[in-house]
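Just dropping this structure here.
Heads up, this is only part of the complex; the chains shown haven't been moved.
Naming follows writing order (A and B), and every chain is counted from residue 1.
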Amino acid sequence: MTMTAATESTEKPELTDEVSAPTVDPTELESGVRSYSRGWPTVFTHAKGSVLTAEDGREYIDFFAGAGTLNYGHNHPELKKVVIDHYLEDRVVHGLDMFTDVRREFLQTFNEKILKPRGLDYKVAFPGPGGTNAVEAALKLARKVTGRESVVNFTNGFHGMTLGALSVTGNSMKRGGAGIPLVHSTPMPFDDYFGQVVPDFMYFERLLTDDGSGLNKPAAVIVEAVQGEGGINAARAEWLRGLADLCKKHEILLIVDDIQMGCGRTGEFFSFEQAGIEPDMVTLSKSISGYGHPLALTLIKPELDIWEPGEHNGTFRGFGPAFATATKAIDLFWSDDEFEKATIAKGAYVESRFNRIAAKYPEHELIVKGRGLARGLQMPTGEIAGKIAARSFEEGLLVETSGPSDEVVKLLPALTIPDELLERGLDIIEAAVDEALTA
Amino acid sequence: MTMTAATESTEKPELTDEVSAPTVDPTELESGVRSYSRGWPTVFTHAKGSVLTAEDGREYIDFFAGAGTLNYGHNHPELKKVVIDHYLEDRVVHGLDMFTDVRREFLQTFNEKILKPRGLDYKVAFPGPGGTNAVEAALKLARKVTGRESVVNFTNGFHGMTLGALSVTGNSMKRGGAGIPLVHSTPMPFDDYFGQVVPDFMYFERLLTDDGSGLNKPAAVIVEAVQGEGGINAARAEWLRGLADLCKKHEILLIVDDIQMGCGRTGEFFSFEQAGIEPDMVTLSKSISGYGHPLALTLIKPELDIWEPGEHNGTFRGFGPAFATATKAIDLFWSDDEFEKATIAKGAYVESRFNRIAAKYPEHELIVKGRGLARGLQMPTGEIAGKIAARSFEEGLLVETSGPSDEVVKLLPALTIPDELLERGLDIIEAAVDEALTA
């Protein structure tokens, strides 16, 4: 055997870490589809807890938390230790669905500390690295189980950008990007869509019971307990219970998409706990790894887990560092109920501040929305909300807008944010609101 | 402000790293959809280069490389250094599409060391963490650009498991998992589908030029230069050129899916380089980060980059450690052509070994397939190939099968595999073949 080949033990000559200085605007190398870098035109380099630091040294308070992915903040020190050890010890980083010790530990910890104490019994599927994979897997399985194709989604729901998930997403601009007609889904009104004018599920139930309604009987409904992208719309517990009852009665599977609102965002680990319901499937991603490591779960009632081996798969379903931090995060934050209480307390503080702001401007009819640390302040227009977010950025605060017209100032701070930073960020927002509404 | 709250600086009481000993079979906690852990029933813990280590201390030579995700092996020491530094320095781990220094460095390095030297000009989109996201994004954009819905795919192609990508994937079991009819795609014969009996593209071109053919004019074709899951089918360069010409003539976009075959798998960085074609879009994922870090790219000819900001997005599009290792891997392996040459040499060695094995069993008509270090040995049946893979596992080698009936023993070793391990693994395969065919 006479090959002369580069192997992992071969030294490559004259390697350099340096990249030539940016002579062209580097954003020009990226597709025009990029969006956050337009609203926050700076180059971030470091992040710790609830503070991001830019290349120019400016620090930003983070009320965004990676779109709800960093519920435990950036680079949490105890999680960081776990990651670094994982790499230092040459543990398995990439394992698809081969079985590894970290996969096992995650499964056991998740079962013992999350599912069992809540009386929940689910099989865990790892459907791919992100939330949209978890949604696709849930929809595929629901269709396989029921033999039906149609799915009911809710107004202003958001579930992902791959074709299956996009078809149950409300946003018309994003839907338009599909390039094909998105079918097999029918939108129903989310809680409070008509300001309590009509009984809950009046329309949905009537369509289900009327053999002439023209509604294809759905395999499943997919719902968020609190709609994040849709404008921080929190469903009432009784509405969720009504939905669960309706699904049961009509043998429709209930999928709760807890990708953004799970992992403690609303206080409780699952956003649907306070409603006391048991969905047939639950999707989790974003904060489940606790560190921004790509990981997603589809939780499946055991009797529905009828998949053939390999019927759904994907490459990044076994990212070792994600299992490691996910396990550690559960240990750290979910071994008792203190963390939940703290989140609720922080959420109540945000709510009181938002109420105070709203009370200052009765003529603008600001609406205070949300639950736990998913909070929104609905402004009269998307333009005004956009000004507030832009002004906040200038003042050192990262805060997003959402809602059908981007009219809601949306707060998703890390659940671990220190009170002082939370207060400071809210001061910035209040000032920005004052400026926007009194200009 | 009187909240008493858990923050990132708060000590949580009585936290423990220990998970209770596994009393139930932990695989019972996971969905039955898992597959690799069935063929390789052990628990892996550590990995380095081309060797995986199980909990029981057994070592396995890796001819699988994370399904082509670990072209540079497990835990490459120089890449590891970069990752650990990234974490130690509290650099941005999770950034969506906010701009970061590591994102910039990756874009610049990819442009300078990969695209420019090959005379290629693409905008880079980060469509999500995995390959299926890259495919979904490409299909969406192709439809938007052309205003057509249909896509032509090729027999035995594999592109992903979300609905858009699945609809252009051939495998009937995986397609069946969709639960809805997969439409908007028409399969065409891949190179050599009929053993050169018919001229290339005879059927495809005739359908395109005949106004009465019933073929919906496609927005795009999506093709792999070497089909991995389909059985290591390598298209000839002239076939790829013919396809590119056909697309150009009929104003159909050409998408090359280089998720598994890119990043040097065939020797060259892009699998289509030797054909001298310039696809309209290219998808990359798997080995692009060089470490199993989830990362995916959709490369888009600048004139096609007509997306609105945010028209496609996703959560895990800015994983800092992935940018860091991807940049470093390009520096390490793609600053000159040594790595490419080494891969080709190793591939030639595998081919010669496979030819020798095939020559031993003329009556079984074994077929030697592939290019670079994507190599396959087609056995008479899937059952035989399965026996060979199982026997190899017993002997300490991880090797997969693929193809429509899983009849191809599929080699995707790390490109960095030392000659000695490559040789040893091939010895194991040869012995397993001998056993299977002479039993």
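Everything that follows uses one rule, which is that a residue touches a chain if its C-beta (ideal position, glycine included) is under 8 Å from a C-beta of that chain, and two chains touch if they have at least 3 such contacts.
Treat the numbers as computed from the prediction; the structure is a model and nothing was measured.
Because every chain is the same sequence, the assembly can be counted simply: 2 are drawn, and the full complex in the file has 4 copies.
Throughout what follows, only the chains that are shown with their structure count from here on.
Note on chain placement: the centre of subunit A and the centre of subunit B lie 27 Å apart, centres being C-alpha means.
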